[in-house]
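For this view, one protein chain was removed and the others were kept in their places.
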């Protein structure tokens, strides 16, 4: 009963932001802060599911020497199938925090709007200025340099959000709490 | 055209085996050897998606000091939703190698049969004797000791397979090639 | 020549801070910002070098259910030998950023003062209040909950620093730049 009272009306929380903007940390904090159990998935889990043959450009995902990411047709096709899978997971009763990078901005959102059709989705923009994101990329040390700076603004182009948080000036947990306030009716 | 000729009639390949039996390596080799692009997912990706609160026993996944794994009701509920998601991914056009541990043997298979209803599934048993699996657990060094031995035989109880491979006497690539021979019509 | 002018007189930079205070990120940023090539090592590399038998309490490292860390005699003995190794690495010409957790505060510093005898060491305290550190622990999701809070203040007890930075209010890169200003003579 209590659980119901505090339950979120949202079934999916989409976090969109560039590489090293702090999305994954915010996603894990949301899992800790939101009432009930939420799954998290996103670009990193999709990437781990892809065959090695689609991680070297061409038909697959290409990462240039300057960190520029290109998406080939077969990678796109499998991404779309994967998105349908995520939506079905939610329709089957799982709530999901989606940790995404809209490489082509508004077009990516359109694809997700299509996949998540009929579900209650909260669209969250994770903003982080290019310099700060580039610094975090250096601090984590496991991404191709340049990716953070290149994506910082491009991923937000034309995207419409319910709420935007600036991760540059705030801890992941603080961002998660801001988002949670929007998710919960009157907690 | 050529692709069609060699295409597998299977849409899902389920690999079931105990911890440290070599499933993930076989899955990656299958991705490299099978014609076309296959996604891989399974217990490890599900586990990565779960909230930390469901990784400490109780409602979630419990790992005992002897490596025994228990599954609580909320973890089970989310697993079932996740399985529906995997099936939808396949229905939307992705072929998937599933890397699974049927902790409760035949019952787990029943749940997957239900989720994958209507899809062409190849059921593969990955056998590995308890001693060899325990040795691999030591070699990898990132699993709770005892898990491999405890699961080596239990996960196969009552499970029906199209093909079984013994990973103890063979490299992951050799196992993948054996499986591929069953998958391809007359390659 | 130019390199000499800007060269740091320090051979070792010791970063001491609790779990999830941000040391490793600062260490990687220092590697990027400091002139010349610096190696980084510390508790995590030592831990990876230890046998599994010393990761379950007793003679080894114990991690309690509340995140409390205890160090057994054999783990301590090997840590001391490892510290001698780090010092020798520096004497042989490598500059090192050391990423440490002084579990017993001043006593740990005494052991390092002994091991690093004769070397030019910059002692840096990485401060991060318990709440912020606990939030980061949640965000990273790969540490035993409670460790960050438990260590946040204890590791600084009685330790003397050349410089202290507060990582709670600053990005890793900004902390690295503050430290670099102290390291470089008049850059």
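When the chains are written out, they are named A, B and C in that same order, and each has its own residue count from 1.
As a convention for this text, a residue touches a chain if its C-beta (ideal position, glycine included) is under 8 Å from a C-beta of that chain, and two chains touch if they have at least 3 such contacts.
It should be emphasised that the depicted structure is a prediction, and the values quoted were computed from it without experimental measurement.
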Displayed chains that the missing one touches are A, B, C
Cross-chain touch to the chain not pictured, restricted to B:29, B:46, B:152 or B:179, is B:29
Out of B:73, B:141 or B:158, the sole contact with the unshown chain comes from B:141
Per the touch rule stated above, subunit A touches the missing chain via residues 52, 138, 141, 145
Contacts from subunit B to the absent chain lie at residues 22, 25-26, 28-29, 32, 132, 135-136, 138-141, 168, 171-174
Note that subunit C touches the absent chain at residues 28, 31-32, 37-41, 45, 48-54, 59, 74, 77-78, 80-82, 84-94
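Criterion: only the chains that are shown with their structure count from here on.
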Min distance from chain CA centroid to global CA centroid: chain A
Copy-to-copy rotation (subunit A on subunit B, CA atoms, range 0 to 180, rounded to a multiple of 5 degrees) logged as 180
In terms of mean CA position, the chain most removed from subunit B is C
Cα centre of subunit B to Cα centre of subunit C, whole Å, reads 40
Residues of subunit C that touch two or more other chains sit at 138, 141
